[in-house]
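The complex appears here without one of its protein chains, the remainder shown in place.
For chain A:
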């Protein structure tokens, strides 16, 4: 019997076989490579955390080793500033936590040791214009002065919103204060030339990237406020 290559049955069977074969091949590739990809993602996250304390691993260095060298402690706090046991700060999904009410969140905190000085690194997550934005902000041992910040985005507009991951923008946070005159106030991002309505510290937003700048401001607000108890306690201790 000669196979009729143009018949409907042949076409349907052909498609089914093709889909199964291709699906199996893709599933196998994905399974075989997922471990390495996961490692790369972890290394990338470590790089980002280190960027917030102005540390960039050199070309030959393994991010994990540099990370272990600088990051002295990783802990998870609750809204009252108490340490929560049995949680791993590195594995907490900040994007998910940032959607919960601020008193119900698990708050990861990385304690870095930069040349003998303690820095507290706080992860943040929010939304820009087109998709998620995230970042890390490091705060000095006095609990108020910003030591460094790092921002990243999934797909903001190049040249406009996407500028938030550039050093010019990230470095403008250095030296700002989150506690002013004993009051806790996250830094705002405002239009260049303008001032915020309160007396909090502010940085210039990006011209043409208004929504992304507002997103950064909202993210700072949303993600720093839960740490108020902890940072205030650190600040009181130092004064």
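In this section, contacts are C-beta pairs under 8 Å (C-beta built on N, C-alpha and C of every residue); 3 or more make two chains touch, one makes a residue touch a chain; residues count from 1.
The rule is simple: contacts and distances are computed from a predicted model.
Protein name for the hidden chain, per its UniProt entry and selected from "Na(+)-translocating NADH-quinone reductase subunit D", "Peptide/nickel transport system ATP-binding protein", "HAD family hydrolase" or "Cytochrome ubiquinol oxidase subunit I": "Na(+)-translocating NADH-quinone reductase subunit D". Which of A:15, A:117 or A:233 touches the hidden chain is settled by the complete complex: it is A:15.
Remark: the residues of chain A touching the chain excluded from display are 5-6, 10-11, 14-15, 18-19, 22, 25-26, 29-30, 33, 36-37, 40-41, 43-44.
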